[in-house]
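Here the complex is missing one protein chain, while the rest keep their positions.
Per-chain residue numbering starts at 1, and chain names A, B, C and D are given in the order in which the chains are listed.
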Amino acid sequence: MLKKTAIEKISQLAAVLMEKGTLLAPVKEVAGHNFAEINDPQKVDLNFYNTIISPKGAFFPPKEDFIKYKIGKTITEAEQIKVDSKPVFLFGVRPCDVKSFSIMDIHFNAAGIIDPYWSQRRKATTIFGYAYDLNQPVDAADFYNSLGIYAADPEGSDIFMVKKDKDLLLKGITPKGEELLAQLNTLVDAGKDDEKYYEETLKKGKEYKTRFLCIDQDVIAKKLEAVFNNNDFWTKVSSACLSCGACTFVCPNCYCFDICDDTIFGKGTRRRVWDACMFTDFTLEASGHNPRTQVYQRLRQKINHKYSYHVKKYGVISCVGCGRCTRSCPVNIDIYSIVEEALKL
Amino acid sequence: MDFEPKILGIACNWCTYTGADLAGTTRLQYPQNVRVVRVMCSSRINPSFIFRALQLGADGVLVGGCHPGDCHYNTGNLYARRRLATTKKILEFAGIEPGRFRVEWISASEGNRFAEVVEEFTTQVKNLGPQTKLKIQE
Amino acid sequence: MSRIGVFVCHCGLNIAKTVRVSELAEFAATLPDVVVARDYKFMCSTPGQEMIQRDIKEYKLDRVIVTACSPLMHEKTFRKVIENAGLNQYLLTIVNIREQLSWVTHDIEEGTAKAKALLNGAVYRARLLAPLTSRVIDVNPDVLVVGGGIAGIQAALELANTGTKVYLVEKNSTIGGHMAQFDKTFPTLDCSACILTPKMDAVLQHKNIQMLTYSEVTEVKGYVGNFDITIKQKARYVDHNKCNACLACTEKCPGKGVSEWDEGLVKRKAIYIPFPQAVPQKPVIDRESCTYFIKGKCKLCQKVCEQKAIDFEQQETFSTVKVGAVIVATGYDLMDTKPLVQYGYGQYPGVYHSLEVERLFNSAGPTGGKVTLRDGKEPQSIALLHCIGSRDKNYCEHCSRVCCMYSLKFAHLFKEKTSADVYQFYIDMRAAGKGYEEFYNRLIEEDVKFIRGKGARVTDSEEEPGRLIVEAEDTLTSKFLRVPVDMVVLCPAIVPRADSKDLARLFNLSTDKQGFFMERHPKLAPLATMTEGVFIAGVCQSPKDIPDTVAQAYGAAAEALTIVVKDKMELDATTAMVNPASCCGCQNCVRVCPYSAPSFNVDKRVSEINEALCKGCGLCASVCPTSAIIARHFTNEQVLAEMEGLMEF
Amino acid sequence: MSQAVTPYLEMSQAIMDAGGEALKKCYQCGTCSGTCPWTPITHFNIRKLVRYGQLGLDGIEDFMWGCSTCKFCVDRCPRGVELIDVVMAIRNVYSGGGMLPQSLRAFVGSMSARGNPWSGDQGSRNDWTKEKYPLFSEDKEYLFWTCCTVCYDPRNVKLAKAAAEVLNQTGISWGLPTTDVNCCGESLKKVGDLELFERLKNNNLNFFTSSGVSKIITVSPHCLASFKKDYGQDYEVLHLSKLIDKKIKEGKLIPKKDFGGAKVTYHDPCYLGRHSGVYDAPRDVLKSIPGLEFVEMKRSREQSMCCGGGGGGLWMEKLKGERLSDLRIEEALSTGASILATSCPYCITMFEDSIRTLNADDKISVKDVTELVLESLEISIDEPVVDACSV
Partner (left out) sequence: MTDFKKIEENLKKEAKRLLESGEVTVVLAYGKGFDEKHPMPFAAKSVADVDNIVFNEYCNYNMARYLVRYPQGTKIAIAVKAADSRAVIQLIQEEKIKKENLVLLGIPVIGMKNPKTDEVIDSKTTCGMHNPVLYDVLLGEEVHGQKIVSPYDVLAEYEAMDKDARWQFWKDQFDKCIRCYACRKACPMCYCDPCFIDQNKPKWADKAPQSPGNIMYHLTRFHHLAGRCIDCGECSRACPVDIPLYLFHKKVAKECEEMFNQVSGMSIEDKPVLVNFRVEDSDKILE
């Protein structure tokens, strides 16, 4: 089933989705676009390349409250905070980001490690994938092709969207998506040429080339392992690194977090917040010992984790090549270039 | 009901705290909105104390130290003057009413001055109403 | 988890009147970590103290909160109490609900509510307190006495007699102070010199006293037990080691200066001793009036000096003494009465101030003890005007305390030495002292006219040129009086020394509104100051008479002894320390510390604090951007927690 | 009859409530009464007044009108008692009870009915101008505030005209108030009628606000002190003598006429001197006039004598021998001066009276400093000013 709507009427679609549940969609901010919960349907803006921060926050928000507690004289009362199970529509996710969700599932939604917050949100969410605009140039930082992802790849989406001139074509991919599409009465049925355009776009997506690294993840993983002790190399590639958390916070696949208690007047919240392996205190131990005091150690950890350890442990690189870390890096460190350098060694 | 502001006072041990005691021994009457923390010197006051006090819901913060030149530690209050003045400018530019933060030099013999300042400041803060901007909402 | 005991004091009704103390204790019992909370009539009494100690043992308390009067009052008392019960003294928290609460409100609702907030703050803070160990330091056994008046002399002698080495610093060229200017002392009318000069001589002779006249303290470093004090010896231009006090120089000297000692009533030589009984009996040269220093030649004194003691090249010198304690006894000045134009001082020659009159009575004074006016005539009628600048909001609010009595003394001496009529213009006669009222009665019988009404104006008489008219209302008859007199004696306010502010700064003393040095507590520590190891005696603390001054001098000597008699002493443990793991090496602490306690360890790239030098102000902790400096007992966590507790309710 | 009295503390409280709070501070030292110019010559005793007030004793009404609010006692009081406030409060409390003396009834009545103390018609306030001088409008810098006394009292109208002419010479832009205004109310307040004072004040404030007044020049020090202290507004108020002094120093006014060695002495009006702290400006003006020999009286500046006209004194009958102005004229005469200069219409009125009763017209004349300046500028107000070009 292929449906369509004029892009200028996108707010009508947004309004309908807002009635059915929570709508998360790109909105324009000063610095660029980001996903946000939509309160005003007019705010939805599909005129973007990709968001600054990845949509992982839809399932793994920067701050997740677990428990509210009150320290009493004899007992401390605590109450667990439940996830709202209202339907969520995550609208306008680029194919590489859609892919990232399945990698993140390994950590939050795989057998043995079911994170209730992640999994419940995943279940409640319908993902509207959105093909890159093939008429626009590829951003120089992107390299998702290296990870086997293409610009118009519907895999993982419940509904996949393709922009056709002034229209938006929507295709149900999963039964959940199909079902939803059928209910969205602001959409009209697409015509034959739309069908054709949609299919052609998926095909043309493969020709829409990003930078390309190496298709064999095991080669990369082994190489990185081999150069682990090459301190000169790591020092050199990290010499510009500021050790801030910008790259990890925008990354769709970074999942590290910290758990902290915030108490005021004896009442408090235990919550999970994003953490970053680039921070000095990330590995600070209670004893005061810190195994990674140097910038190069932290950057090496970050790259190895994504491209080496993750491959060995889970069989997949923990990166989708979206280019966000490169774009957000205050000093233009390019993770692709570092891996490329390593491969040359 | 009348709004009764909660004001955090931070007083140096040697001058303002002693002056506040003197106000008591001379049985001056003044509003009871100020709750005083004693520190050894006004220079002990970290600017973040002020920010934190406002976050904790203080409607105003009153800092008291020795008169410049009379610091028990010679020069502590001269540093404090610069540091707290800067704090005040920061609060002001952040959009916090500057009237919520006041630094006064009150010597150990100025019990009446202490009472006067508390009275004045309490009225001033009362007129500004509750401080909601920085206060952490539970 | 802490085990906190809360002890709420009623202080009789002082607190209980405006704070519901039992409700406060009940409230305390509801707070987390508080295992026992009680209220009691007088917590500082023996039963109160025993109650605390009993509870510490019974409830295994590890923190004690006493909710009572100001910590400045009884913190030390209660620290001892818990220490004797086996608890570290720094685990005590005092909540001040008397001076800063019950005494400053009438409203029991308001009082109780605020008391709860304050107590809550203390509980928050108490949880984070840590036991601290006091530092033990060596104590220097010597004492410095600043000021060589009767207070300084008495204190120095007392100390010296116990075997203590004393440095006595006096800024004039002789010791003796104001008392040496007087002729008689009230109320006994005994001769001032007869009492004082033997004491001055005893100072000179005492092997344990090093007298430093014509000297001033210029720098004070160190702390209780270990003061390093720099003293400036002003240039005397006379080598006192060589001088044999023949005083031939003073006879030959052609220079003329104004005699400070005689309050400017006469001239003196440029090389001089202030008065014949001066100690030391050795002259100094006053640059301002010395012909050689003015014109470049003369040196007559040098020519007559057989000892070759005159040294025009002499320079001021600086020396440092190390002492364990200091007594400040710097005395007073009289207020300048010229701004009070209505009394005509400086305008009419017949108007005198009290110190001038003291010199007129003195047989060693400018008139040889005869009471004559500036024109040499004996006054026929004299008015004494009380409270000139004293008890006056426009000048000095305080009562100068001795004027009533010395005015009576003056009246007696006037009656004795002249045939003049004597009028006293007073507001209230204050004669509270042993034998004082009796003295007042005696003067009434001597037919002195007491006029209850403050002198309003002194003007010259149009009818009798040269005479003065004192105008005042006799408030007892409501009559406006115009009293013709020949001499008017003003009793000006007693004020702190002109340079007392500088001295206060040197020794870190607090001053009161008028500038007198403040005692730590008017009743509990009347001679101690806010600076450990520095004590005050005499009029520099507030106006008082000679008996009180001498009593204070004895007291201050005893206070100083309590410090220097031991060779070690404990210092407060509330110093700062650096947590090297958090130090970023910015060196802010090094830059700001007034005592140079922090230093930068270049190898480790972190700051370190010498705790012996640290006075615990906490400045370094607040300028430390990484919170690496821990101001013990006032740590960031403790202050933040207290703030949180205070703001909760 | 029993001589015993009982303190009447309710009365004492009433006085404190009416603004005499300072009563409490007094310790009866007698500095005020010893300083007061009235004590030597009348039975008025300011200390006793305070004492009676402290205890609320009867008999206070017999002497409470004696004070001329010269402020000498306030300046001297060691306890900082605002004695004038006490006097006002006592008068307020007792006159509220109908104890106003006969001579002040006309004064208060005129104030109430006509808004001025001289029973003049309110509409004819500006009649003296003969429409020669401009009214204030917003484009003008200064409002020239004419005291009621200079508007209605024939002697002082001369002062009004002199002031207007001198102002014209200074080059500033100025205007007069319309006839909507009324007396500043200063004396009325001192007499204790605080309620009526409020009415007068508010009426004047209405005029100031509606016409955009920000700077005011006064000819009377009483208006000056009232605007500054009693009106509770932040106007820039300037006494004419200060303006003249400034303009002479700037060279905008140049006194020309030589007085040929005439001796002049200066009387400090209490409200210009002690109340407002202006001592030098009028003296400097006098000293800038050619050929005037300036001599001081014995009591001058901060210690100046009072003329007796303040605090309602101008409208009260005083017996011969109980007039301060008489004593002051004698003091002026003793300096040998032929001109007694001053800067206050009240002082002028008081002194003119005294000169008449002392028969001293041939020895001394009273002039406002402004009048002397005008004379020295060689401008006459008696005839129309002739245009210089047409001569």
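Please note the rule applied: a contact is a pair of C-beta atoms (placed from the backbone, for glycine too) under 8 Å apart; a residue touches a chain by one contact, two chains touch by 3 or more.
Please read all numbers here as calculations on a predicted model, not as lab measurements.
Although it is not drawn, the missing chain touches A, B, C when the whole complex is taken into account. Touching the missing chain, out of A:Leu184, A:Cys244, A:Val316 or A:Leu343, is residue A:Cys244.
Looking at B:Trp14, B:Trp105 or B:Phe121, the residue that reaches the missing chain in the full complex is B:Trp105.
Considering A:Val27, A:Ile53 or A:Ala151, the position touching the chain not shown turns out to be A:Ile53 (whole complex). Among the residues A:Ile67, A:Cys214, A:Val331 or A:Leu345, only A:Val331 touches the chain that is left out of the figure. Listed here are the chain B residues that touch the chain not shown: 47-48, 51-52, 55, 68-69, 75, 78-79, 81-97, 102-103, 105, 133-134, 136.
The chain not displayed touches chain C at residues 582, 584-588, 591-592, 600, 602, 605, 623, 625-627, 635-637, 640. By the touch definition given at the top, chain A reaches the unshown chain through residues 29-31, 52-53, 62-63, 140-141, 239-240, 242-246, 248-250, 258, 260, 262, 271, 273-274, 276, 279-281, 295, 326, 328, 330-334, 336-337.
Keep in mind that, in the parts below, only the chains that are shown with their structure count from here on.
Closest chain to the protein centre (all Cα atoms averaged), using per-chain Cα means: B.
Computed centre separation for the pair chain A/chain D is 85 angstrom, with centres defined by C-alpha atoms. Once the centre of each chain is set as its mean CA position, chain B and chain D turn out to be 46 Å apart.
Chain centres here are Cα averages; for chain B and chain C they lie 29 Å apart.
Each of the following residues of chain A touches two or more other chains: 264-265.
Counting partners per residue, chain B has 56 as the residues that reach two or more other chains. Listed in rising order, the residues of chain D touching chain C in the complex are 27-31, 33-35, 39-40, 45, 47-48, 76-80, 302-303. By the touch criterion stated above, chain C contacts chain B in their complex at residues 70-73, 96, 98-101, 103-107, 110-111, 113-114, 117-118, 121, 504-505, 508, 510-513, 518, 530-531, 574, 592, 594-595, 615-619, 621-623, 631, 634, 636, 639-640, 642-644, 646-647.
Residue ranges on chain A touching chain C, taken from their complex, read 71-73, 264-266, 288.
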